[in-house]
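For this view, one protein chain was removed and the others were kept in their places.
Order of writing sets the chain letters: A, B, C, D and E. Residues in each chain are counted from 1.
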Amino acid sequence: MAEFNTDLPSVRAIQQFLKDKQEVELKLVTDDLLVGRIFWQDNDCLCLVDQYDQKTLVWRQALVYLKPKA
Amino acid sequence: MAEFNTDLPSVRAIQQFLKDKQEVELKLVTDDLLVGRIFWQDNDCLCLVDQYDQKTLVWRQALVYLKPKA
Amino acid sequence: MAEFNTDLPSVRAIQQFLKDKQEVELKLVTDDLLVGRIFWQDNDCLCLVDQYDQKTLVWRQALVYLKPKA
Amino acid sequence: MAEFNTDLPSVRAIQQFLKDKQEVELKLVTDDLLVGRIFWQDNDCLCLVDQYDQKTLVWRQALVYLKPKA
Amino acid sequence: MAEFNTDLPSVRAIQQFLKDKQEVELKLVTDDLLVGRIFWQDNDCLCLVDQYDQKTLVWRQALVYLKPKA
Partner (left out) sequence: MAEFNTDLPSVRAIQQFLKDKQEVELKLVTDDLLVGRIFWQDNDCLCLVDQYDQKTLVWRQALVYLKPKA
């Protein structure tokens, strides 16, 4: 398996959103705002799943901020 | 051969799209949205092939998100 | 625990804002300007909390500048 | 000489364009689209030469995609 | 203390501006142009101080260019 630092608070915070099936807003460098639940994360990507169950691979390098959907 | 971590879920997800000849949408940092099938991937790039069989090398650093074409 | 260089003046400056519950302005690569208090920081992210107590994970790669709110 | 991984498919694909004197389109993070032949590549840059034989050093970090000119 | 390569000409040039209390213009990736004196620098950031003595932490990753104010 890939090395992945699960001790990082930010990684654990995302893992918690995943477990809680919390809907999140994800702001990207292109100014796109994606909405969905986190399906999994690895070193390179977050996988987001939207309400239609469509999955989107988002590269970490493109992440700006993440917050729970209001 | 080049070192390439095929254990990463994101790398395997892309490898699966490749095997399934799944058409994907690729959003880039320039806000371009490329459509095509993944022909190969390596450490630096994805190679995309469109419906006219034209190949495009896309640098990983420019990737924002990828999803199956609806 | 994750490796985190707490000797860096910039890390300590942020740690001081955290302790002082100082409201800060955070300029991001998308030109967004977030306002809030720093809740924690790690290698990858700052966690910002706003006046409604909502938390936002901000990736370090997206940071441009930070200053105390005037 | 500099370390340069010539086993990477993406590096070899570029090397093939070079040998074939294939005209290519190079999309950059600034949204510029440069057209020319690849003159050489190293770890940091591609060197492009246009129809007036003018050379341009393009930094790899600025690369988005490359494709043969239609 | 943090590792910081004080032998780099660029680091020393900035250190000289610091000692001379030289006002500088700092162009950032967001196209912002900050004006002030350099208060300190470390591996991650420059700290700029403006004419009202307000300090701004600027991340190195966001730096484009720096020149003495005309």
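Operating definition for what follows: contacts are C-beta pairs under 8 Å (C-beta built on N, C-alpha and C of every residue); 3 or more make two chains touch, one makes a residue touch a chain.
Just so it is clear, the structure is predicted and the values come from calculations on it, not from any experiment.
*Asks:* Among the chains included here, which ones are touched by the excluded chain in the whole complex?
*Replies:* Within the full complex, the chain not displayed touches D, E.
*Asks:* Hey, which chain E residues sit against the chain that's not shown?
*Replies:* Interface with the chain not displayed, on the chain E side: 5, 7-11, 13-14, 27, 29, 31, 60-61, 63-68, 70.
*Asks:* Suppose we count only contacts with the excluded chain; which residues of chain D make the list?
*Replies:* 1-2, 28-30, 32, 34, 40, 42-45, 47, 54-59, 61-62
Criterion: only the chains that are shown with their structure count from here on.
*Asks:* What's the overlap between the neighbours of chain B and those of chain C?
*Replies:* Output, common partners of chain B and chain C: A.
*Asks:* Counting only Cα atoms for the centres, state how far chain A is from chain E in Å.
*Replies:* 33
*Asks:* Averaged over CA atoms, how far is the centre of chain B from the centre of chain E? Could you give it in whole Å?
*Replies:* 38
*Asks:* What are the residues of chain B that contact at least two other chains?
*Replies:* 29, 61
*Asks:* Pull out all the chain pairs that touch, please.
*Replies:* Once each pair is checked, the touching ones are A-B, A-C, B-D, C-E.
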